[in-house]
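All protein chains of the complex are present and in place, except for one that has been dropped.
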Amino acid sequence: MTLKLEGLNNELENKIINYRRDFHKYAESGWTEFRTASKVAETLDDLGFDLQLGQEVVDQEARMGVPDQEELAKHYQRAKEQGASQKYLKEFKGGFTGVVATLKNGEGPTIGFRFDMDAVEMNESSSKEHRPVKEGFASINENAAHACGHDGHTAIGLGLAEILMKNKSKINGKIKLIFQPAEEGVRGAKSIVASGVLNDIDYLYGLHLGLGVESGKAHPGATGFLATSKFDAIFTGQPAHAGGNPEKGKNSLLAAATAVNNLYGIARHSQGPTRINVGQLNAGTGRNVIPDRARLVIETRGATSELNQYMYDQAINILEGTAHSFQQDLNIIAMGGAKSGESDKELMDKVFQEASKITELEHIYEKPVNMGGSEDFTYMLDKVQKNGGKGTFAILGSDIASGHHTAEFDFNEKDLINGVNLLARLALTS
Amino acid sequence: MTLKLEGLNNELENKIINYRRDFHKYAESGWTEFRTASKVAETLDDLGFDLQLGQEVVDQEARMGVPDQEELAKHYQRAKEQGASQKYLKEFKGGFTGVVATLKNGEGPTIGFRFDMDAVEMNESSSKEHRPVKEGFASINENAAHACGHDGHTAIGLGLAEILMKNKSKINGKIKLIFQPAEEGVRGAKSIVASGVLNDIDYLYGLHLGLGVESGKAHPGATGFLATSKFDAIFTGQPAHAGGNPEKGKNSLLAAATAVNNLYGIARHSQGPTRINVGQLNAGTGRNVIPDRARLVIETRGATSELNQYMYDQAINILEGTAHSFQQDLNIIAMGGAKSGESDKELMDKVFQEASKITELEHIYEKPVNMGGSEDFTYMLDKVQKNGGKGTFAILGSDIASGHHTAEFDFNEKDLINGVNLLARLALTS
Amino acid sequence: MTLKLEGLNNELENKIINYRRDFHKYAESGWTEFRTASKVAETLDDLGFDLQLGQEVVDQEARMGVPDQEELAKHYQRAKEQGASQKYLKEFKGGFTGVVATLKNGEGPTIGFRFDMDAVEMNESSSKEHRPVKEGFASINENAAHACGHDGHTAIGLGLAEILMKNKSKINGKIKLIFQPAEEGVRGAKSIVASGVLNDIDYLYGLHLGLGVESGKAHPGATGFLATSKFDAIFTGQPAHAGGNPEKGKNSLLAAATAVNNLYGIARHSQGPTRINVGQLNAGTGRNVIPDRARLVIETRGATSELNQYMYDQAINILEGTAHSFQQDLNIIAMGGAKSGESDKELMDKVFQEASKITELEHIYEKPVNMGGSEDFTYMLDKVQKNGGKGTFAILGSDIASGHHTAEFDFNEKDLINGVNLLARLALTS
Partner (left out) sequence: MTLKLEGLNNELENKIINYRRDFHKYAESGWTEFRTASKVAETLDDLGFDLQLGQEVVDQEARMGVPDQEELAKHYQRAKEQGASQKYLKEFKGGFTGVVATLKNGEGPTIGFRFDMDAVEMNESSSKEHRPVKEGFASINENAAHACGHDGHTAIGLGLAEILMKNKSKINGKIKLIFQPAEEGVRGAKSIVASGVLNDIDYLYGLHLGLGVESGKAHPGATGFLATSKFDAIFTGQPAHAGGNPEKGKNSLLAAATAVNNLYGIARHSQGPTRINVGQLNAGTGRNVIPDRARLVIETRGATSELNQYMYDQAINILEGTAHSFQQDLNIIAMGGAKSGESDKELMDKVFQEASKITELEHIYEKPVNMGGSEDFTYMLDKVQKNGGKGTFAILGSDIASGHHTAEFDFNEKDLINGVNLLARLALTS
């Protein structure tokens, strides 16, 4: 039986390339995807999807690494000025920039597709050799650049939506398109999971462009996701004049220094690689004042969620004990996190099978990619798997101009339509 | 009015010199003064004093730095073999080697005199030039030598008892002679205080021989006692094979190392000198085993009790916090302590006045000695002063052969009878 | 014999009050006193003094805590715009803002007077109740306020210069007026000393307004200066990806943390109070990068120069050892310093005697003030005393509106002329 996809044509391809370029130009970093999410919502609404927006899909408590209110307000205002749709914008106010669109037909399983929307916090190259500059869609926003391909993911999501609507009758069950904020820094997925929108998913698909795989090739899944916890620890003590009354101080800098020494000393684990780093320490005010505040910027990692948890638990213990030693208040702020995980064999086989039918794809690997890094898709994967569902994180190859997270990153827009094609097949045949 | 002391004669002088030599030969260190206390009790009982012994005057909980049961038993057995009076010995079993003797006549204030009985934990010189060796009364006990003069203090106490009994009719009120164990390491006085036997004291006198003052001279009191806390901290964690399962260990050595770094870092105090020292750290077993036990031998000091308390509180806080950081059990064992303190002007004037009447004393200073060290007499002084009483710690000069706490220490026995004379005068005229 | 001072009149008083208000309004902080020094130089030149300027009196190597070139250039430009005398300004370029003016007549000793010119790095109050605001001379410069009275000192110096010139014939010997930059943070005096301009001084006078002494009162000298060293330590290591290649990093943050723990643990000194503080620690860049740079902002103190030197030497040793442990480059940058010191009795008697002749001063203390803080005048005092000369640091009382170094600090301008009177007497009678 051959699947005939209505609407998968040049017109759609042009449309999704335009989407991508629009998102690219108005790049928005994590939790500030106000304009992007508004455009996504507007498009999906126009197509006829049922929408859930903002706090319906983003749990406030579970968000990590959210910018402060002032920053959020500034970017909200920028989104407004850059043409965000007013109708939807207000739903995202305060950094709840998530969109979930649902389409149902007949009876059958619930299939989820995840798209991340945020840009990297960096400036895009302004070199004239850089294609986005040459063709006029380089980021015009300070400290925000689509240097990882999420603009492409979002465009594919919108293309998929259009195809699905055009082929609605072929759907058996429920389709959920999940547009997620703040994947960079692994900050957003946890809050989407916490909102409950993944609770009914039977099959979950994530997709990433590039990652070292060339255009025309694909991997059906991924393995070797590193679990990680990213958090800040703030010690608050009491200042005192270092000459006049040193005994009255409760020295936060000294507490932080002790914690640092002990954090790096957490015992190695026999079951696999672990990591810890204190990337920043900032403490103190005047030279002659006993410091009453110190901020540590920390991350732990582990080859598995258990190994990362071991590192995290030990770290918290040390921070707590040190706070006691130096009579400090301790504030731990979650800034990001991801789990370890494995794509399910069943869905990888499915992806392999459907991808193999796409003539534009010349080579489909049977094996998953070994990530060796972190992705917060793992929070979603873990949720679905714990509920008895299946998931996979496929890689759609794309020739890139420069490495991910570099100023001159760009991908091959020809690959976008193949992404739509693949996901549509998975949606309509699962 | 002249005080005529019955019995202050050559015979008594010889008797107290013999007492001193007996205690010196059978030297017993802190909490093991079984034979010494028995002899003291026997002598005082024979003289007709009311006695309180052992646990009546030594509070079990308040004792510090007590040797273990095996050590105590060994020394108890030695005391038996060295002629301790069986009748009293059993009262002191388990290290309750205190004696308080009371004598009452007429109405008047309660006057206390404190004598410490313990030897230093060291070996006495065996040099033929050393007078105790030449004259046959050098210590025959291992690791116990009267190198501080407490043998002389105890002998003075017994001489005083005899004079008081002979002059009982001149007493107006109550006299308490307090024979204390374990002054070395400042371990014993606290438990005497805790037993309550000082609760009714109006005037309290302590006396020390030597301390850099020559024979024939005396100071009426002392100032500048350093407050100190001596304690051990034991971390208990969990061992693990350092190669095979390092993550299973709870590293006591690492905890101890962290505590050491932080203890020395306790902030200086603006109100006066403070000190901290970790004199010993012993931790661990095999090279390839994560250490599950560490003992820290610690002392804090302060120019005042408040300053010492500051140091102690900070230290405990650090030890507790560190125990939390490394998931250790923490055991703090009090090993000794002393307070700061000042002799009362009123009693110093009294001592000055009475000492000035003793023709054998050629020079009495008006000012107190500045101790610059610790004495657990301060616990008693503090108790009496808090109850509204007065106290002083007088220094009776004595030419010494070598410094206190050295192997060749010896004092001039001629000074003992002057000590009896002085204290008797204070007892009968206060 | 009565000294008759020509020119000590209302006109001069008004003139020095105007000087003071001018310096106050155009407040300049340490090493940026471009306009102030230019005005001082111009005035002294007009009066006929021999001038030494800039690098002649400020040794480049011995300067401490100098702002960076960009900062210096910005303030230089500001001075130009605020009316600095172009003729002299260029001499001070690059932060060499010192002026020494010499006047010679007859034969006799060389007498030095020191005036500090810098403002505090803080903003002045903008309250309408604040007199400088009400009367229009509050600082118009960001982060620079005369909140310590150095504007008054400089004005007194110019008043003294005018009197001296008018009474030149009464001078026997040589007078040197030393206008010093950067006393705040104890940064400037050392470089003046290093230039050699104090080498020939026989008598040296410093003077400070206020310091808790009321208008109409004065102290002839000061004691209890705390010695201090202020310095930054910078560790430079090597960055590495904390997940990918932790072994390739040379962790500056970890080095700094270790140093902090050890710096606070420097042993207390038996000879007197000492202090150490790490007021700031800033290290690291990204959360997942092993930090390759850390800056520690440190100060040591001691009751004497020897005690401070002990602390400093120990600190340097620790920093060096830690650099070795973690394979870091270490850069120690001197940021300030002062010595301990004592005013000479001979000069204090002289000040007492001359001050007592001034009818506007109602009470002259015989004793020096106990400073309990640091002043870099001590570098000059030390130099003169080591050469066999004498020095004193007198306090001229003044009612102040608010404490030194507070935003609403102001002093009583009536006291300025008394300062001129006193110093002129010392100059003409020493």
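First chain written, first letter: the chains are A, B and C, and each begins at residue 1.
Methods note: a contact is a pair of C-beta atoms (placed from the backbone, for glycine too) under 8 Å apart; a residue touches a chain by one contact, two chains touch by 3 or more.
Worth saying up front: this structure is predicted, and the values here are computed from it rather than measured.
Trainee: Decide which residue listed in B:Lys176, B:His208, B:Lys250 or B:Arg301 touches the omitted chain of the complex.
Mentor: Touches the omitted chain: B:Arg301.
Trainee: In the full complex, which of C:Gly83, C:Gly196 or C:Gly244 touches the chain missing from this view?
Mentor: C:Gly244
Trainee: Looking at C:Arg268, C:Lys357 or C:His404, which makes contact with the chain not pictured?
Mentor: The single option touching the absent chain is C:Arg268.
Trainee: Could you tell which one of B:Asn199, B:Asn288 or B:Ser402 touches the chain left off the display?
Mentor: B:Asn288
Trainee: Write the list of subunit B residues that the hidden chain touches.
Mentor: Subunit B touches the chain not shown through residues 226, 228, 230, 242-243, 246, 251, 253-254, 256-258, 260-261, 264, 275-291, 294, 297-299, 301, 335, 373.
Trainee: Contacts of subunit A with the missing chain: which residues?
Mentor: These residues touch the chain not displayed: 261-262, 264-265, 267-268, 270, 273-275.
Trainee: By the contact criterion defined above, which parts of subunit C meet the unshown chain? Give residue numbers in ascending order.
Mentor: 244-247, 249, 251, 254, 258, 261-262, 265, 267-271, 290, 310, 317-318, 320-327
FYI, only the chains that are shown with their structure count from here on.
Trainee: Give the identifier of the chain nearest to the protein's overall CA centre, each chain being represented by its own CA mean.
Mentor: Ranked by how close its C-alpha centre lies to the overall one, first comes C.
Trainee: Taking each chain's centre as the mean position of its Cα atoms, how many Å separate subunit A from subunit B?
Mentor: Spacing between the chain centres: roughly 70 Å.
Trainee: Using the touch definition from the top, which residues of subunit B touch two or more other chains?
Mentor: 261-262, 265, 267-268, 270
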